[in-house]
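Pasting a structure below so you can have a look.
Note that this complex is displayed minus one protein chain, with the remaining chains in position.
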Amino acid sequence: MREVALIGSGVTEFGELWEKSLADLVAEAGITAIMDAGIDGTDIDALYIGGMSAGRFVGQEHLGSLAAEVAGLSDLHIPATRVEAACASGGLALHSGYLAVASGAYDVVVVGGAEKMTDVPGTEATNILASAANREWEAFFGATFPGLYALMARYHMHKHGTTSKQLAQVAVKNHHNGTLNPKAQYQRKISVEDVLNSTMVADPLHLLDCSPITDGAAAVVVASVETARQFTDQPVRIMASCHASDSISLSERSRFDALPAAVSAARCAYRQAGVEPTDIDFAEVHDCFTIAEIMAIEDLGFVDRGQGGPATEDGLTARDGDIPVNTSGGLKSKGHPVGATGIAQIHELMLQLRGQAGQRQVEKADIGLSHNVGGSGGTAVIHILEAI
Amino acid sequence: MAVPRYWREIPQRYNLVGTKCGSCGKIYFPPKVVCPTCRRKSLGHMEDCALAGRGTVESYTVIYAPPPHFEGEEPYTMALIKMDEGCYLMGQVVDLEPQEIHIGLRVEACFRRIYEDGTRGAIQYGYKFKKMEEAETP
Partner (left out) sequence: MATVGIAGYGAYVPKYRIKADEVARVWGKKGEAVSAGLMVYEKSVPAIDEDTATISVEAARRAVRSSGINPVDIGAVYVGSESHPYAVKPTATIVAEAIGATPDMTAADYEFACKAGTAAIQTCMALVKSGMITYGLAIGADVSQAAPGDALEYAASAGGAAFILGGDHLIAEINHTVSFTTDTPDFWRREGEPYPGHGERFTGEPAYFRHVVSATKKMLEAMDTRPGDYDYVVFHQPNGKFPLRAAKKLGFTKEQVQEGLLCPVIGNTYSGSTPLGLSAVLDVAQPGDRILATSYGSGAGSDSFDLTVTEGIADYPRNHLRRMLENKVYLDYALYMKHRGALK
């Protein structure tokens, strides 16, 4: 398989975007990425779009065709595919686009992700998100998404001594980073007390331990490395693109203090990229809940199993730490438009790798990693990128 | 929930009927068509097997922000339970004071109302769990 690179990216603002429809968001992100890549519409061989549940949020399925229409490309009749893996829809869309280009089938592919979550009431959004869990055997009995991660948090606290304060510090750090991201949904600092005093959602997770409901879209342009140089002098090479699955039900997992799918995808990614965890300079991980980031840095091998809490407390993952995690503000502060998240993570990696992250630029940004998870860990997609 | 969907799972929801692999003897709930350990060797050899209903709390959470259908019931406790047969499942733990729930609590299944589809729809019943009571003697 041939080498693949990213040649452009774009994100919309993330937040409660009352004036923007799903179609508006898809168009905006896609066009921004295309302009950033410097390609023409006729250069595009295929479209991939990740979206978890447009059918239930806005009654819209058939997103591939919708994307082709809003991009103004329908008369080119290019293949357009909708990809779904709950909150990993974006990451999986990129993996799909990557495979298409690496295989030689296509040369230039646009990959995007979008979600329009605020047209429905909050409780309905929660109900829709619960379809990322096992509807029959988890949601039916009253489990909620925060509830599933709360079960993992309680287990992690029991087994490894992780504290609520350490969980809160993930949110504090990510909010701090978010103040430097003009596209983030929340751009305000919070304190550990703020988190611990916020309403309890699912013990031990408070409101401020949870990522919000968000509208947004993101897109990237993927090309083979040879083709990439025609369009940009700052291509970003995809060193690894790995996808792993696990049971949808939390009760079927082999362990409850980690996401085995993430461990598996990470192992594959390090092998594919030919690097170790210590070679990763910075990462965007899937902090849908604070506990998720703590487990992520353990699953990714940045710290030993059980040490995610203390490491966060010690500042290992701060912007000026040894391995900055979620410089974008993470899902917590940047927002989590489900289908868009995986692609938005890539956008942040690209900004950092290209030295374009402005105030949030990390000093050493040669190799970056993104970690995108679906549901309570049923899917994990990991990418490792380097500037070339 | 649509009535056919609810109805076809009554053996599971009322009586915790899972499956046992005829090849390795491992018990699964909910039922499986193929054993993850034995894979194709198990095809056609998965037998119905009702769980006894007893287990131990592996982890728990108290839900304060309920989903639709469960409004008005919060706060309620959700637990990941390791059943005595070895499999895990998720269910509510009821009739418990907040300070009584802990990892390691022994629980047994009881029959409760899960939710109703409004005032005109069907009522869905199923398993929840409560603290195991001491065995009865004659």
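Note that the chains take the letters A and B in the order they are written out, and that residue 1 is the start of every chain.
Assume a residue touches a chain if its C-beta (ideal position, glycine included) is under 8 Å from a C-beta of that chain, and two chains touch if they have at least 3 such contacts.
Bear in mind the structure is a predicted one, so any value in this text is a computation, not a measurement.
J.: Which chains here touch the chain that is missing from view?
T.: Displayed chains contacted by the hidden chain, ordered by label: B.
J.: Could you tell me which of B:10, B:24 or B:43 touches the chain that is not displayed?
T.: Of the candidates B:10, B:24 or B:43, B:10 is in touch with the missing chain.
J.: Residue by residue, what part of chain B touches the chain that was omitted?
T.: So the residues of chain B touching the unseen chain are 10, 14-15, 71-73, 94-95, 97, 110-114, 123, 125, 128, 133-134, 136-138.
Simple rule for what comes next: only the chains that are shown with their structure count from here on.
J.: What whole-number Å value describes the gap between the mean CA coordinates of chain A and chain B?
T.: So the centroids are 32 Å from each other.
J.: Enumerate the contact residues on chain B facing chain A in the complex.
T.: Those in contact with chain A are residues 1, 5, 9, 30, 58-68, 70-71, 73, 76, 78-80, 87-92, 103, 114, 124, 126-128.
J.: Within their complex, state which residues of chain A touch chain B.
T.: It comes out as residues 123-124, 126-127, 130, 136-144, 146-147, 150-155, 158, 199-205, 249-252, 256.
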